[in-house]
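Note that one protein chain of the assembly has been removed; the remaining protein chains are unaltered in position.
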Amino acid sequence: MSQQSSRAGGLFGAALMSPIGILYLCFLLLPIGFFLSLSFFTYSAQQMYVAEPTLDNYSRLIFDGYYRRIIYDTIRVSLVVTVITLVFGYALAYFLTRVKSTWRGIMMFLIIAPLMTGVIVRTYGWIVLLGTDGLVNAILVWIGIVERPISMLGNEKTVIVALVHIMLPYMVFPIFSSLVAQDPHLVPAASTLGAKPLRTFFEVTLPLSRSGIVMGSVIVFTMTSGSIVTVELLGGRDMTMMGQLIYQLILSTFNWPLGAAVAALLVLCQFIMISYYFRKMRRAY
Amino acid sequence: MQLALTLEKIVKRYGATTALGPIDIDVRQGELLTLLGPSGCGKTTTLHIIAGLTTPTEGRLLLNGRNITALAPPYRDIGLVFQNYALFPHRTIAENVAFGLRMRKVPKAEITVRVRAILNVVGLPNVEERYPNQLSGGQRQRVALARALVIEPSILLLDEPLSNLDALLRKKMRLELREIQQRLGITTVFVTHDQDEAFEMSDRVILMNGGHIEQIGSPEALYDSPQTRFAASFIGEASLTPCTIAQVRGDDVVADLGGGMTIPAKAVRPVDGVGSQALLMARPERVTLSEPNATDALPMTISKRVFQGERILFELTAANGHAFQCSVPSIEKYREMQPGLNVGAVLHECRVIPGA
């Protein structure tokens, strides 16, 4: 495509995008921007906030080890969940491209099906499975791996397992699309040139699915770092993530300035991750 | 004559359906052999079987005397150029071309030299650092060729490599491809559905249809002596008319078309004798027109006229209802002839295909 026509396409695209752009600006960006700006206001018990500029909310979050720990945990858990989801999600997506189309339809449905129930219902499902009298414990005791039911709720590992389960579809589909979009002749081409299957995968298939990997990871990281319900219900008191803190500060403590500061830091973390990922995705070809 | 590749009784079945074969093909050292046929004739399946991308149900493949039937593609010594080139979009041209060499653990310095050399051979210097999407179709085609050639395979396979190019470029690339093939002396199997391509480039052509081989031979032999009705109708233009053999002398015969119309012809193989059924093939460019009652000329009427620029195509109808095509140069004498005109037609060098 020539320079000129692509510029005209850009203008046309911008025209097409403008209604949704204005909608986003008015009903998403402006309210969010306004809300985040509250983080520079002073908290007041009576009026919730007064318009005296301050950095106290941020310094409280950054210099208090308790809050720093929550921020650190949020990033750490989100990264761990993203990486695990990526490994499983990639394997599943790759498998999907390999199975016959009838099976593929059934499998896709099975992957999407959990999305049809709410995250709360799925989280309760995990409680039922992992509870002291739950299925997993029953099996463990029956097999004899443990003598008596073990406590699997209220810890970080359980939260990570559940989050991976919840996030999996968001990883599978972008990767799946990036895999099916690949020229099917590339793998045979590499193979006739002397590349064995594993080599072909790492030299051709994997690098060409980078956009799917980046998309999936961005979605999963962003959603995980903002998750509330799953962490709350499965993490117990051992785990607090930024989403819960925001929820508590906004809806129960009514400390909006501090809540806004946590939200701003969360958005900042997500923004840093997203820009890092997208830098990785930028490509010369 | 040395054989580079032999296909022995190769059969490919999908469930109960036989897609290919059994076929036997010998590919001679250094020749360019074309698999020609309509889509679905089995030519691409044959090529994929040679490359190892498809496993034959039955039969053997011998490459330079070695049985490679069970070898996976990476272990075969074969270069394949895909119809859509299948260049790696995330790799530069140099990296694309170097791919096969890297897989063969060729030292880096040597890779650089060989990549540059082969890009010169295909006429594409100074594109090493570009990416495939920055090249034109023709350039990509050359890169794909370079990538397959640089590993110096025993045999080069080309899967309709010119079909994605525009008509002008395609003609130019035919000659260039043939020129490179002959310069390197590399044994090549070429798949196409385009007979012009096949004729211009090949040493030999294999005509395939419905999963089996119709005819093997030089382009001239295929054009001049089609052995089957399919070969006669697929290759070139031809008027095919059922006839009865009236006289036989060696391979010279006289074909009786009924209504008192008899035409001398050559049989492409021995006929079953006088009175047997056969097919008469008349090539349009071998028909000449004269006055309606000239000697040796058959009286016919022009029933259709198609102006093609450098040539004019007439459809002629004989009194017994048979129609023949006639292609003549676009000169004044013929341009004036219009449908309805009675002419005398002489059908030169007709062929008789017995039993068809």
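In this document, chain identifiers A and B correspond to the written order of the chains, with residue numbering beginning at 1 in each.
Here is the rule we go by: a contact is a pair of C-beta atoms (placed from the backbone, for glycine too) under 8 Å apart; a residue touches a chain by one contact, two chains touch by 3 or more.
Operating definition for what follows: contacts and distances are computed from a predicted model.
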What protein name does the UniProt record of the undisplayed chain give, "Extracellular solute-binding protein", "NADH-quinone oxidoreductase subunit H", "Sarcosine oxidase subunit alpha" or "Acyl carrier protein"? "Extracellular solute-binding protein"
Not-displayed chain touches, in the whole complex, chains A
Out of A:Phe12, A:Phe27, A:Trp103 or A:Phe202, which residue would touch the omitted chain in the full complex? A:Phe27
Of A:Val80, A:Leu153 or A:Val180, the residue that touches the missing chain is A:Leu153
Which one, A:Val81, A:Val119, A:Val220 or A:Leu233, makes contact with the chain that was left out? A:Leu233
Extract the touching residues of chain A with respect to the undisplayed chain. 27-28, 31-32, 34-35, 38, 43, 45-49, 51, 66, 124, 127-128, 131-134, 151, 153-154, 232-233, 236-237, 240, 247-248, 250-256, 258
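Note that only the chains that are shown with their structure count from here on.
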Centre-to-centre distance between chain B and chain A (centres being mean Cα positions), rounded to whole Å: 56
Interfacial residue positions of chain A with respect to chain B in the complex: 183, 185-186, 188-196, 199, 203-204, 207-208, 283-285
Touching residues of chain B toward chain A in the complex: what are they? 51-53, 72-74, 76, 78-80, 82, 84, 86, 88-90, 99-100, 103-104, 131-133, 147-148, 151
